[in-house]
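Structure incoming, see below.
Only one protein chain is missing; all other protein chains are in place.
Take a look at chain A:
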Amino acid sequence: MPIEILMPALSPTMEEGTLSKWVKNEGDAVKSGDVIAEIETDKATMEVEAVDEGVIGKILIAAGTEGVKVNTAIAVLLQDGESADAMAVPKAAEKQAEAAGPKVEEAEKPTQQGSAAAPVPAQPKGEVAADPDIPAGTEMVSTTVREALRDAMAEEMRRDEDVFVMGEEVAEYQGAYKVTQGLLQEFGARRVIDTPITEHGFAGVGVGAAMTGLKPIVEFMTFNFAMQAIDQIINSAAKTLYMSGGQMGAPIVFRGPNGAAARVAAQHSQCYAAWYSHIPGLKVVMPYTAADAKGLLKAAIRDPNPVIFLENEILYGQSFDVPKMDDFVLPIGKARVHKKGNDATVVSFGIGMTYAIKAIAELEKDGIDVELIDLRTIRPMDLPTIIESVKKTGRLVVVEEGYPQSSVGTEIATRVMQQAFDYLDAPILTIAGKDVPMPYAANLEKLALPNVGEVVQAVKTVCYK
């Protein structure tokens, strides 16, 4: 039987990529381990190696094809004695185990990719409210979150010599998630600094530099690793201004991917929004769209206070409209009404928005008109915007991926209950991740995360429908 060679996944979150180059041609013999093609994602270019021996019978996807979904058959490998003439037209992949395996440690079986990546949303369907911070008529450019973050850093580094970026693999590797791509080339090794794998130490070095007035951007490869550095973040960065009676603080940004990616299990899948939001002296930002990522990161870099900037790996590759402006800076501490509505208020932030957006589209079909608020900043929290909405709708559901106890949602629920009790027509419901360490198995992981159905049900419940 001819063997189908499938488009491999190069990372836990990859869904598609570009087949940039064929190294072998039709008719070429290959042995296992031979490089047969190169594929490219927005994160990396990787070689595809043959797993089986044979002759390339037919190339199904031409070099240069973009948007090739993981798991698509890209070529057919003929075994001894098989002829290209006898080759059947390949059907959809069924035996992924035989797919060519990339040289990526995190690569996983493509079958599971679909279910693991289920939380990844389509582009927003509901009518998106205009952002008051973007002047009407501004030209919009489709940009990924990853590019928006990079652009924000590059713009601020051009603007201010005191801004520099440090972290693991930010320079020569171009960023573990390619967020710092190109910065080394533009700004040089003095300002784009690869650190050893020592989060505690380099967080402290960053804070020390910030205390002298420099403006470091400290990238954590993920915020899971920042737990090693949390003492410097909280005890040194957040408290120095107060402890010094206002004499010196730390104008520093700690940024990196936060929360669950896909299939990386308990130690790599955790949302820190609630953790850092607990601390006076910190600002905590968690954007969803690329425009917010750009405008808020620029604001964070300029902010004289320590800012925790929580990104999400799954969102990095998603594209959104970003206004083409010379200097697009958004205010920290202001929520954005993502969609106006009258029947119920849903508040979310970061990747939580993906569930909320899908849910409100479904609810619209049932005639429930939801107002969706993207919190954007967790601390300081824009409670007035939430309360204004609750006064109109009388109902509130909060959606997030973090753990349920002492969550951002419970904080919002408490404050709304205290400050807008008379406006509530139903108990506030909170949708969060389940109260368990993140499991690895695809089905369990899906169960541990919130889902659209839960959000839909919660909104119906508060609407008594």
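The rule we apply is simple: a contact is a pair of C-beta atoms (placed from the backbone, for glycine too) under 8 Å apart; a residue touches a chain by one contact, two chains touch by 3 or more; residues count from 1.
As a working rule, contacts and distances are computed from a predicted model.
Name of the non-displayed chain as stated in its UniProt record, restricted to "Transketolase", "Energy-coupling factor transporter transmembrane protein EcfT", "Pyruvate dehydrogenase E1 component subunit alpha" or "Monovalent cation/H+ antiporter subunit A": "Pyruvate dehydrogenase E1 component subunit alpha". Across the entire complex, the residue among A:Asp52, A:Asp160, A:Glu186 or A:Asp231 in touch with the chain not shown is A:Asp231. Summary of contacts with the chain left out: across A:Phe164, A:Tyr288 or A:Phe349, the touching residue is A:Phe164. Listed residues A:Gly182, A:Gly201 or A:Pro404: the one in touch with the omitted chain is A:Gly201.
Screening A:Gly249, A:Gly295, A:Gly394 or A:Gly433 for touch with the missing chain picks out A:Gly249. Chain A meets the missing chain through residues 164, 190, 195-196, 198, 200-214, 231-232, 235-236, 240-249, 280-281, 283, 304-305.
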